[in-house]
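To keep things clear, I will list the structure first and then write my remarks on it.
Every protein chain except one is present and positioned as in the full complex.
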Amino acid sequence: MQVTLEQVTHTYQEGSPFQAVAIRDVSLTIREGEFLALIGHTGCGKSTLAQHINGLLKPTSGRVLLDGQDIHQKGFDKREVRRKVGLVFQYPEHQLFEETVAKDVGFGPKNLGLSDAEIKERVAEALRKVGLDEPGFTEKSPFELSGGQMRRVAMAGVLAMRPQILVLDEPAAGLDPQSREDMLQLISGLHQQGSTVVMISHSMDDVARFATRAVVMEHGTIAMEGTPQEIFRQAERLEQMGLDVPSVCKLGMKLREMGLNCPEDIFREEQALPALLALWKEGKCHGA
Amino acid sequence: MAEPIIVADHVSFAYEDDGPLAVRDVSLSIERGSFHAILGQNGSGKSTLAKLINGLYLPTEGHVTVCGMDTQDDDKTWEIRRRAGMVFQNPDNQLVATIVREDVAFGLENIGVPTEEMPARIDKALKDVGMLDFADRAPHLLSGGQKQRVAIAGVLAMAPEAIIFDESTAMLDPQGRREVMQAVKRLNKEQGITVLWITHYMEEAVECDQAHVMYHGQIVLSGTPREIFSDVKRILPYRLDAPPMARLAEQLRAKGMPLAKGILTVDEMAKEVARLCK
Partner (left out) sequence: MALNNITLGQYYPADSVVHRMDPRVKILLLVAIIVAVFLAGNLLAFAPIILFLVIVTKLSKVPVRMMVKGLKPLRLILILTFILNLFFLQGETVLLDLGFAQIKRESLILAVHYSLRLILLVLFSSLLTLTTPPITLTDGLERLLSPLRVIHFPAHEMAMMMSIALRFIPTLMEEADKIMKAQTARGADFESGNLIARAKAMVPLLVPLFVSAFRRAGDLAMAMEARCYHGGEGRTRLRVLKCERRDYIACAVVALLIAAVVLTGKLY
């Protein structure tokens, strides 16, 4: 299954004096099974873009296609898109509302009109996926959980819809290091189990670690697109845009500046380790 | 060493009588003009400690003194809060007024500053955080980093001696974080304002004078950032994230590369690698 955005432009409050173009002429295909990272400053249009993927926002011009079908054409059931594309907003724990975890996670399946038995099964499955399947957990109030747990429950609420594409808007924002790492591992696990993942992130280290492809947005348009390797090779350009680069990239740039023969395409910690060791061994031979 | 401005003396605190201790026997001394950071995971008690210093909470046991005044002295509450201001986490939930200038005035109005004095103090405070151009804007139209800088200006206008930042960058994007960090560092360097910086971001604590790690309500590590963070093994049990370069250095050392101790930043790492490889 794939979603394609065709020359999508979105203008907020069109026709009013506050009219603002959020994204302009964006074309992008989300490929099945990929882990796509959306990068850019706040206000560059990435959240607006994300909300087009599941049809929450309608393009002012352009089309959004789900397997070749225009999702905004007459007669197309939008619920179909919402079911297939799960969207996890920033700070999703702020949307919890039910008395128990089970009811909250079951809200989506219930809206799909599923039977009680099926809802129960999906709730259990979703909570297992986010690692909250200890007995009795389902009957707790979502409001008495810790911050990290609340976020995972909210995410389970989306997973219970069994989406094929998971769109996440800064899923790790505001979490402490340990909960951050847990959350990222969780998302990476879902990707490995076959979900297509689209993740908005400000952390280049996370993008370097997990993404299979990255899109950099600036002023509502796509500025760069490619594998993390292709993106981070242009570290200077990212820095010009005022964006970070992974710290390992920075180290590589610095070393090359100092005249060392450090390879260009290292951007993950585990790549840096052998590269630096090789450099060192090489240097030792020359020195000896 | 300069005189201490904030002193916590064996402070414990529980939210409810007989409840679990959120802060446990914490002693801390912060010298005038210094930049201290407190790190810890969520629920480690770091925010509670911040609120104890400012007198928003009163210790169950022990004493907190700010500029020589005990926070338990009722008559001194407002003076303590004026001298040790506080900036909170959520930028949306600490601005009171519908116009930036008036929000900065809020604290001044509360402490009864004469009307004629206010405009100059407000303008200066906004200028110090680089927000003077936004004085007549509505706060809800500003970015997160800008809102936090307005909040800082609101504290700054009251001429504090210390400012406590309670995870003030946790909800900001990298750009907003940079803006706020730069503003705070400048206030510390140029105006000598004592800073207590509470965070769970290691990289923000790297440049402070003294860092303290909290875990389960206690201060478990104290020292210069280099002493604390360059030793990855020491901080891992406290569920904190080591700076990437410290982590990489640790792995390289394990493979036999004789890197010097105390590497925290990319520059330090590059220099050290260059030294060994040339």
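Labels for the chains are A and B, by order of writing; each one numbers its residues from 1.
Everything that follows uses one rule, which is that a residue touches a chain if its C-beta (ideal position, glycine included) is under 8 Å from a C-beta of that chain, and two chains touch if they have at least 3 such contacts.
Keep in mind the model is a prediction, meaning the values are calculated, not measured.
Shown chains touched by the missing chain in the whole complex: A, B.
Of the options B:A14, B:M69, B:V113 or B:A274, the residue whose C-beta touches the omitted chain is B:V113.
Check B:M86, B:L221 or B:L248 against the missing chain and you find that the one touching it is B:M86. Only one of the listed residues, B:V7, B:M131, B:V155 or B:M245, touches the absent chain: B:V155.
By the touch rule set out above, chain A reaches the unshown chain at residues 12-13, 16, 18, 22, 47-48, 51, 54, 56, 79, 82-83, 86-87, 89, 92, 94-97, 107-108, 111-112, 143, 157-158, 161.
Counting the whole complex, the residues of chain B in touch with the unshown chain are 51, 54, 56, 78, 81-82, 85-86, 88, 90, 92-99, 101-102, 105-115, 118-119, 122, 138-141, 151, 154-155, 158.
In the analysis below, only the chains that are shown with their structure count from here on.
Each chain gets one centre point, the mean of its Cα atoms, and the points for chain A and chain B are 30 Å apart. The touching residues of chain A, counted against chain B in their complex, run 41-43, 146-148, 173-181, 202, 205, 242-244, 247-248, 250-251, 254-255, 258, 260, 269, 272-273, 276-277, 279-280, 282-283, 287. Within the complex formed with chain A, the residues of chain B that make contact are 41-43, 143-144, 170-171, 173-176, 200, 202, 239-241, 244-245, 247-248, 251-252, 255, 257, 266-267, 269-270, 273-274, 276-278.
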